[in-house]
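Here's a slice of the assembly, chains where they normally sit.
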Amino acid sequence: MDTTQVKLVTIIAESVLEHRLVNDIRRLGAKGFTRSEVSGEGSRGRRVGDVEGANIRLECLVSEATAERILEELAERYFENYAVVAFVENVAVVRGDKYI
Amino acid sequence: MDTTQVKLVTIIAESVLEHRLVNDIRRLGAKGFTRSEVSGEGSRGRRVGDVEGANIRLECLVSEATAERILEELAERYFENYAVVAFVENVAVVRGDKYI
């Protein structure tokens, strides 16, 4: 099977940021994304309003350059004032040209 | 801790494919799987009927050979006509013999 290495970017954030984050990752080059509802407790301890389903998880498959841009922009725009976690993994996909 | 490297295969697909995909991955060698409901927007843009919860995410821990077979079969059977994303990652597990 002929696979391509791409980056899986996972973002976990307060639900209130969902539309802004989706716009950001689209603008920065993500061709698609997957969204799910999660809950959790961050390194600041339990936040007010941190109830079940109040966080979202966005995932997108992108090129290394796009992953880099997404991390940079999230760090600049949100990390100071919002509960946002973002991490990047290497994954192998079929038909990688769809994503990069 | 003695861990084994196995493959984590993640499949994100239209919910209508769930039972077929579960049968496929079982037949191809997955010993188990995890299922969750997700939503999203793919590289084709928003699809008719693409509403919250309408996509499923299946994950299974398998050997490299099984991961290869799953990717091949998904590519052959679904990629042309369905919204299906599949990717493979390296993960470390305890008691890896359960999965391979």
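To keep things simple, chains are lettered A and B as they appear, and every chain counts its residues starting from 1.
Keep this in mind: a contact is a pair of C-beta atoms (placed from the backbone, for glycine too) under 8 Å apart; a residue touches a chain by one contact, two chains touch by 3 or more.
The structure displayed is predicted, hence computed values, not measured ones.
*Asks:* Copy number of the whole complex, given 2 identical chains are placed, is what?
*Replies:* 3
The working rule: only the chains that are shown with their structure count from here on.
*Asks:* For chain A and chain B, let me know how many angstrom lie between their CA-based centres, rounded off.
*Replies:* 19
*Asks:* Looking at the complex, which residues from chain B come into contact with chain A?
*Replies:* Touching chain A: residues 10, 12, 36-43, 55, 57, 68, 71-72, 74-75, 79, 85-90 of chain B.
*Asks:* What does chain A use to touch chain B in their complex?
*Replies:* Of all residues in chain A, those touching chain B are 1, 3, 6, 8, 31-36, 61, 89-95, 98-99.
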